[in-house]
Every structure is written in C-alpha cells, then in structure tokens.
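Yeah, one chain of the complex is gone here, protein chain that is, but the others are all in their spots.
In order of appearance the chains are A, B and C, and numbering begins at 1 in each one.
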Amino acid sequence: MSIQETYASLGLSDYEYDRILELMGRAPNYLELSLFSVMWSEHCGYKNSRPLLRRFPNTGPRVLQGPGENAGVIEVGEGWALAFKMESHNHPSAVEPYEGAATGVGGIIRDVIAMGARPVALLNALRFGPLDDERNRYLFREVVRGIGGYGNAIGVPTVGGEVEFSPAYSGNPLVNAMCVGIIRADEVVRAKAEAGEGNLVVLFGAKTGRDGIHGATFASDELTEESEAKRSNVQVGDPFAGKMLIECSLRLLERNLLVALQDLGAAGIASSASEMAARGEVGIEIDAEKVPLREEGMEAWEVVISESQERMLAVVEPEKADEVLKVCERYELDAAVVGRVTSHGELRVLDNGEPIGSVPAQYLADAPVYEREVQRPSYLDEAQRFDPDDLPLPDDYNEVLLRMLAHPSLCSRASVYEQYDSEVGSDTVVRPGADAAVMRIKGTKLGFAVTADVSGRHCYLDPRGGGAAAVAEAYRNLSCVGAEPVAITDCLNFGSPEKPDGYYGLSECVDGMAEACEVLGTPVVSGNVSLFNETERGAIYPTPAVGMVGVFEDVSRHATPGFKREGDMVVVLGGIPRWPREGHPLSGSSYLEVIEGKVAGRPIVPDLAAEKEAADLVRTMIRSGLIDTAHDVSEGGTLVAFAEMALAGGIGFDFAAREIERFADDKRHLQEILLGEKGATFVVTVPQNRWPELQEALSGANIGYDDTGYTGGDRFVVPGLIDLSLEDLRRARERDLFEQHAPEGGHLG
Amino acid sequence: MRIGVTVFPGSNCDRDAMHAVERAGATPVELWHADPELKGVDAVVVPGGFSYGDYLRPGAIARFAKVMGPLEEFAKSGGPVLGVCNGFQVLLEAHLLPGALLRNTGMRFVSRRARTRVEKADTPWTALYGEGEEITLPVAHNEGNYYADEGTIRELEEEGRIVLRYLDNPNGSANDIAGICNEARNVVGLMPHPERVSDPALGSEEGLRVFESVLAAAGAKV
Amino acid sequence: MTNAMKVRVLVRPKRGILDPQGEAVKRALPALGFSGVETVHIGRLIEMEVESADEVEGMCRRLLANPTTEEYEWEVVS
Partner (left out) sequence: MTNAMKVRVLVRPKRGILDPQGEAVKRALPALGFSGVETVHIGRLIEMEVESADEVEGMCRRLLANPTTEEYEWEVVS
C-alpha cells in the first residue's frame, strides 16, 4: 500500500496528512498515523462542527461543568449535582444493531462514571425507516433489545426516550443514548492527568482484544486465513463487566485512590491517554506489553487503539497503585499498571521498553477545523410550498383520530419501554409514558426530570425553526411535569457536511438551538456530533436530538398527563389557534404526514418568548399545587393531546359544545384548532371549584387560554365530530410495534 | 432486627432492597458473595439483578457463591429467606425452592406493573397482608415463567405454597404463579419486586409490608 | 494448553417442557418462506478445553444444565 492509500484508508485527507508532516517535522509511522486518524475524526476532534458548537451558550448559574469534559455537570441543590451526556451509536447499530445499541449504552454510562457520578437514568432517541420493510423491523427490534439487554442488566433504569419512523432513516437508523448520573457537587472528577510526573496509569476492566480496530487497512487485502484472523472484530458489550466497572470505579473514587479517571471510547487507550495528557498538559507513556489481552498475537499498535468495551483508564499516585489493583480484584476485573505520567508532553507508546510511536498530545487534541460553505439547499423551496387551502377537510373525524393514534410515530411507546427496566434503583417517580421522566434524589426532597426530543420532519422543512422547536419541546416537556429546565445535552445527527446542503442544515439547526437555549436559559453542557449519515438514497433528515434536564426543589410537587378526576375543566393554555392566522398550524404537521401522506409546508416558527412564558406559568401552577395534570400539545395537535390524557387517566373527555358551535361555519379553522401544531401550548385540568384560581393565576400573563371541555365518563366526545369509547382509542393507540417481528436468536437482516 | 442482603457480582437491586429494609424499620446488612458468613442476621433477602450477567442460566452460577453455604443452612434451620426476581432464580437453582423459571412466553423482557393476589399470609414475608388481598407490584424480567412438573405443581397447590398469583399473567407462568414458598414456609421466592413499591415518594407502598412482615413475624416469636 | 482436550456439551430442554424460544423460531420460519419445519428446539452449546474429562460429568450435572428442565449429553471432540 502506498503511503497515500494508507492515510486515505484511515480517513485522513491529503491536507490533513500534510498538516501532520508539518507539525511532526517527519513522516509519522503507522501507529502515529492511527492516532491522528482517530483523534482528528469528527467523533473525537469535531473538525467540521467545532466552530458551530461555539455558538451554543454554555454557562449558567447552575452549570458546574460545561462542554469539554466527559459529561456536563449541573447543580441541583443541597450539594447534589447531575452529570449527563448524550452520544450517538448510529453506524455500529446499522451494522450490528443489538451490539451497536448495547455498546452505545455502555459507552455513555462510562462517560458519566468518568465524572465520578453514579449513573441513575438512561434515555434513548431512535429513528428508523418505516416498519413495512423487513430490514427496518429487524433494526428496530434488535436496537430496542440491545438497549434493554444492556441497561436492564447493568441496573441503570431506562426512563425515557423517543422513537420515530420515516423513510429518511431507511438504511441509516439513529441510535442516540443519554445517561444521567448523580454526584456530590464537590466531588466531580476531571479527566486530567494532573499531579504530573511519576504518577502511574492504570487500566482496569475487561481484557483487550481486537475489537473495533479500524478494519480499513484489511479491507483491501485479499481475504486469507491469516488476514481473516487479524480482522477487526465487531464490538460486543458485556453489561456484567460494565456493572462491575461502575461499582469498582465508584469504590476507587470513594476511597480517594484516583487522581484522574477517563473512559475508553473510540481508539481506546491511545485516545484516552492523549486526552488526559492534553488536558493536563503532561505526557503519558504506555507500555503496550503490560495490557491484559484477550487474544494472542496482538501487535502493540493494535493494543493501544483497540476499542474493547468496559475499560477505564486512571491516573494513580504510585503508593496507591497496589490498593487500586486490590479493589479491582474484589470486583473481579482485570487491572494493570500500563504506563506513567511524564513531563515530555507526548503520548508515547513503548513495546518492551522500545518507543514505537510518540506524538505531542497537543497535536492530537488540535484537530484541523473546517468552516464549510453554507448554501441554502434547493429542496427547501419545494418542500415549504404548501397552501393550506388546498388541504381537504376531513369528513370523518372519528377515523382521523383513530388513524393518527395508531400511526407508528404517534402510537403508544409501551411496547418499547416495557422492554426496559425503568425502576431499578428505586428512584423513578414518574415512569415512561409521561412528558418527561421524574426522578427523586434519595434522602432529600429534591428531584430532577429528563426528556429527549427532536422532530426530524420539522428540521427538514425548516432547519432553524426545527432546531429551536426541539429545544422548546424539551422545555415544555419538563415544565409539564413541573421541573425547572436547567441545561441540555445534544446529539447532532446530520448528513455530510462536505455538501453545502448538509452543512446548511447543520449550521441552521445549531443557530436555532442556540437561540432557543439563550432565550429559554438552558445552556448546552455536553453533546456529540454524528455526521455523514447518508445512504445512496440521500441524507437523513437533519436530526439534532436534545436531552434536557430540569430540577425540582420538591419532587412531590409534580404533574402527569393522565386525567385524574371526573368533572375537571380541561383548559388549553396558550390558546387555540386564532384567526386571522399568523402561520399555518397544519403546515408540516403530523396530520399532514399521517393522513395526507405529505411532508410539506413551513411549520410555524417557534415563538420562544411565548414558549417560555407559557411553560413557566404551567410550572408555577404545578409547584403551587393548583394543577397536577398537564400535557403539552405537540405532534398531532390538541386532539391527540386530549386523547392521550384521557387514555393515560382512564377517564373520558367531552369537548364543550359551544366551542364547536362557534366554529361550525368555519371548518378550516376547526381543523386547525383540533389538529394544528403551533407550539407554546399546553393542556391542563383543574377541578371546577378552582377555575377562578386558575383564571386569577393567568390574569397577569400575556397568554391566551380556552376552557375546552370536561373530563368524565368513558367516551371521547367532540360534539358532532367525534364520539368514540376509550376502548376504541385504546385499541388504536396501544399497538405492539413489534407484532410482526421475528423472534430473538435470529439474524433476519 | 438485622436483615442481610446478598450481593453477587451483577446484583442490581441490592441497594433497593436495603432501602426497603430500612424503611420497614430494620437494619440492612450487606452479605458479600465471597464471604462465607451471614454476620448473625435474623433474615436474608436475595435481591434481584443479573448475578453473573445471567450467563449460562439466571442464578446458575450465583448458587455456588461462598455466601450460599451458610445461607442454605440458615434456610434449612428455619431462618426467613426471601428471593426476589433474580434472587428467586438463585433459590430455585440452589434447590431451596422447587421448579424453574423459563423464558417469558412473549420472548421479551417485560417491565410493567402486574396485578397480583396474595394467596397466603402464613409466611414470614406475607404475614401482614390479608389472604386474597390484591396488590399491584412491578415486574421486570426475562425469565419469570414459572415451571415445575405436574406433581410438584399439584403439591404446591394442595399444600397452599403458592404465595402470590398474577391476575394478569405477564410471562406465561404455570397456574399464574408469581411466588411460592418451601414446605416449612420460611423460604419465599417472588418474581415481582416489592422493594420498588415501598416508598410513598415513588407513589406506592404496596410492597413495604413484605419487609414489615418479617419484622412482625420475628416480634411474634420473641 | 498443550494436552488440553476439547469437550462439547449439548444442553436441551427436556421433552415436554415448554420451549418458548423454539416455538418463536418455528413461528417465524414460514414468514421467511421456509416451510416444512415440523419442530424446533433451542438449547445451549458449551465448548470447553479441559485438562481432564474427569470433572465434566459433574459440571454438567451441577452447573451446566438444570435437571428440572434440561437434559444434557457431552463428548470429547479432540
């Protein structure tokens, strides 16, 4: 292989190779080249996204750790803090969905452990192609099984997430996993190899094999028995070892045995060691032959870039090393001193004392940065073209509602989350199925809530508005349960940034998110970027998944969406759409996609100030105890929101006849009221005798509201339009998304 | 009263069980799998989780752990032992209870609330429930489908050793069995998780009486 | 490793015992266009390298198979 083929096969461009030559002042060897290739990848180096990420606000009164560490950290109160991050595992999941998803969960858990936090909650954001395709069904089933398989066994509850299906993700599923951990604010660990020279580097966890080594070099070799044996392996997760790793790491930290801690992700020891060195402005030497191996005959370069799962790297003072090894033994983990901290500032790999590669850690940390050309894609004008007056009026609202509720992107997610243990840990106050999961912090009144959101369709039709809408929806979801939103993590899933179209979507979404984060006061404290999500059929929808965390001073004051009592008034806060309209609430709506089969129009641009005012008001009313039932209006409009609340509570709903009569002659307006998606809208209920209090609470606010009906009975009624039993609704909505799937044990791809 | 909670590699409901024990008013004592001693506890809970990753078969490896020797003696001498979920599986593998737990018939992990009926209040772990009382408990398992040969099932029925039954069987379990006890009635295995509903902060305390029962039973004996 | 022998253990659900995994696979086959499969049973394959075969029977009985629901057979394969 020529040198050019070699670096190209490692994913480095000519420009990047020249840059390496210039930095190093000599030709790098294969190991060194491998180090650059992984550290300068998008995943580690953010070379295409770094300038964009700078647009995110990342400070705030509760932020203890912003981006740049293994996870962001926010303060809850009484000395408690939360560490959290979201990460993608799209590509591995497309190839091997079960293990891809499982190792994605394992990886994000280790990021949180590396901060010293105990992982207490997992979420996931998933996208697949439509379920009428066998491969998509296979990916969906195996990804969900993989998430459960890992999360359930490791004993961290999976408390939330989201799933959607669209042709845009056929062949390129999205698997984003998020983890939240809890920690004392003054015990946050940083992955810096400080305390300099002489400290030892300890590797602990599973043994190292040839997992996930960039197989690229072998790809062009002829397949011989020998090359087959050397080929990189698919990474397989071992939640059992993962569980031991959590307990062991926390024990080590609790006993004050570590100087620094870092998880092993892409490019294994090499990248973890170089990150630690770069952050600590020191050097690290690794003795490759000391690494406990699973396979025979591994070469030193393979050892240091292997991506074997369930391993951590720690910096330890020499006199504590024995104690560290002993603790690892108690948890039945392999552990070894594999190197030391030095002052030379390089990441140096030694094989039996011989240096086989050495690169200044700063060079590795300093990936080149590309500012790409931003060009508004031509598809947008076409996609945004939509005249609401061309839209047929539904002639049977019963059928519309049932079809909407049964659609794979809107129906109950129970068949997914019932495969996840959502309660292990005994901290889950509100389980999956509500707008956000609510968790308590044991021994206190404190709690937190967490949600994951994004609408790919919205971002496709209007990247900037969609980016803002994702943040706004998360903000609404947290407010609905009564939590004060604090900060977000995100995972930017996009197509190729090298195409102006793709970069436009990325840049615009980031701008939209940044603006929303600014206005809503929820800085970005961690995140991850996944680019090049494309198949021959084109790029995925721009899909910036947002994971938002909020806090409670008193977690017992929370709300859920289910109707609680008969005879409550049902109030739409934020108001039903008014005419003359400012935008078209059916543009880009779920209704348009589900019923008319169209992804078109420009969704209403989020009014962030209104979002904030309405959400903050809902939260205040939950805190004061005035309301205990709230739900935001998002996909599917108010009609779907009402139906979800009725089903969740097992209590019927009666739309007030006078409201319907008001619009009897204006069927278009009625359609928009029932099915439109305009943002900044909530449905809440109050007992009738507290209606004056609610009006009082709303009197100072600049927010429209409409009392739209009453809870009660076992039917769902919109006079003259809909009359269905809850049982009808339930049958439509509670579908098993896996019903036609093949069983486990099998491949069926 | 001191109640031991075993911790195997891969146990993950141990902390939850200790929390429930505390809430019931007893002192939880960690029993590490590699230490062959029960530290003088008055009762033992074998908690849920994935001991040894559930590899091979749930409970198959854990039953050989060093702590199991003394635990078996304790059980045979009448000491109250409760196995929950994976702990139930461990007790079956250790032959402290009869039968086995197979894969759920739906072939999926099932995590949800199950309605159950307490059939027997004459065990140390159910003494404070009314016989026939219906309670809702969380289940979360892959292998909760109770199986035993016909003779054994008949015996369990006739001897009143089915302690808890599902009202909406989530896993295909024979005779809707959610929990059983041994002949001496001191060893109880439950598939659902009472420890997860033992705190009003989580919205339900329907499981707390399992842990309070053993305190009451001990109190009655003194 | 020099004089290790390879042992293969097959563990299968006892006849008459519900085998949900086997059932599920059997149900899935027709949808994939495979017909003519009358029964499917799924068990475990355990392959070990051991110094001597003396303990294998004991391992099977006590650890590798659950006598309540499973039966086993084993052989030295090399």
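Here, a contact is a pair of C-beta atoms (placed from the backbone, for glycine too) under 8 Å apart; a residue touches a chain by one contact, two chains touch by 3 or more.
Note that the coordinates shown come from a computational prediction; the quantities given were computed from them, not determined experimentally.
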Which displayed chains the hidden chain touches across the whole complex: A, B, C
Which residue of B:V5, B:A65, B:L101 or B:A127 touches the chain not shown here: B:A65
Residue among A:D211, A:D263 or A:E346 that touches the chain left out of view: A:D211
Chain B residues that touch the omitted chain in the full complex: 34, 52-53, 55-56, 61, 64-66
Interface with the undisplayed chain - residues on chain A: 95-96, 98-99, 206, 209-211, 229, 231, 233-238, 240-241, 294-295, 308-309, 332, 742, 745-749
Residues of chain C in contact with the chain not shown: 1, 4, 10-12, 22, 25, 28-29, 32, 34-52, 55, 58-59, 63
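By definition in this document, only the chains that are shown with their structure count from here on.
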Distance between the centres, which are taken as Cα means, of chain B and chain A, whole angstrom: 35
Sequence positions of chain C contacting 2 or more other chains: 21, 24
Overlap residues in chain A, where contacts from two or more other chains coincide: 743-744
